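Note that one protein chain is taken out, while the other chains of the complex remain in position.
For chain A:
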Amino acid sequence: MDTSAFRRGARDAVPLLLGIVPFGLVAGIAAVNAGFGLTTAVGLSVVVFAGASQIAALELLGQDAPLTVVVATAVVINLRYLMYSASIAPYFREFTARWKAVLAYVLTDQAYAISVASYRSDRPVDRKWYYLGAAVTLWAVWQVTTVAGALLGTGVPDAWGLEFAIPLVFLAILVPAIEDRASAVAAVVGGALAVLGAGLPLNLGLLVGSAVGITAGVVTESVWGASDGD
């Protein structure tokens, strides 16, 4: 084990914790809010370990949405890991299959971003231990804050509307995801259709909004790209 690389990864993850802590608290609060206890909150954080999908799944379970809708929504939110996996794969190619299995489990937006930035910089680093330093730090803080959120969620009166923190956390990650015209169209179409379809059964508003929003983004990009090329 390269402890200095591990420590460096952990240290580089520290500034990102300010964003992780409220997010983890909300993941715990969302579990309590949906009628679950600490076991479900921690179970999701350990088994799934992907904040936005955990919170979305809890919200939908709390509304008694069909289980297929719960699973599909959570997995669609996590499809972005395919992109991170593809992007970081060349840096992990020399590791054994067993190490790859471990490294993949703790792959998150933040661990990916920190590690790839470090690998692309000039300073040499032990790739595996640097990544683990960042990723394991994020994992541990995520578990602790989920537990804290679940405990906090049971003690706060309903009038405080703590469940409102759930859409706020999504909002905080939605805005940076709107990076150009096409992704703005995807968001506006997805959001508007979800509002229009809010009363429909089977959470059709969410499903149709997401699917049509993604399609609108692709269409916008191809039209915009074509006019750029003229």
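Couple of notes before you dig in:
Operating definition for what follows: contacts are C-beta pairs under 8 Å (C-beta built on N, C-alpha and C of every residue); 3 or more make two chains touch, one makes a residue touch a chain; residues count from 1.
Assume contacts and distances are computed from a predicted model.
For the chain of the complex excluded from view, the name given in UniProt is "AzlD domain-containing protein" [choices: "AzlD domain-containing protein", "ABC-2 type transport system ATP-binding protein", "OB-fold domain-containing protein" or "Thiolase family protein"].
Between the chain not shown and the residues A:A27, A:A50, A:V136 or A:A150, the one that touches is A:A50.
Residue in contact with the omitted chain (choice from A:V14, A:A117, A:A177 or A:V223): A:A177.
One chain of the complex is left out; on chain A, the residues touching it are 18-19, 22-23, 26, 33-36, 40, 43-44, 47-50, 52-53, 56-57, 59, 61-64, 67, 70-71, 73-86, 88-90, 92-93, 97, 100-101, 103-105, 107, 159-161, 163-178, 182-184, 186-196, 198-199, 205-206, 209-214, 216-218, 221.
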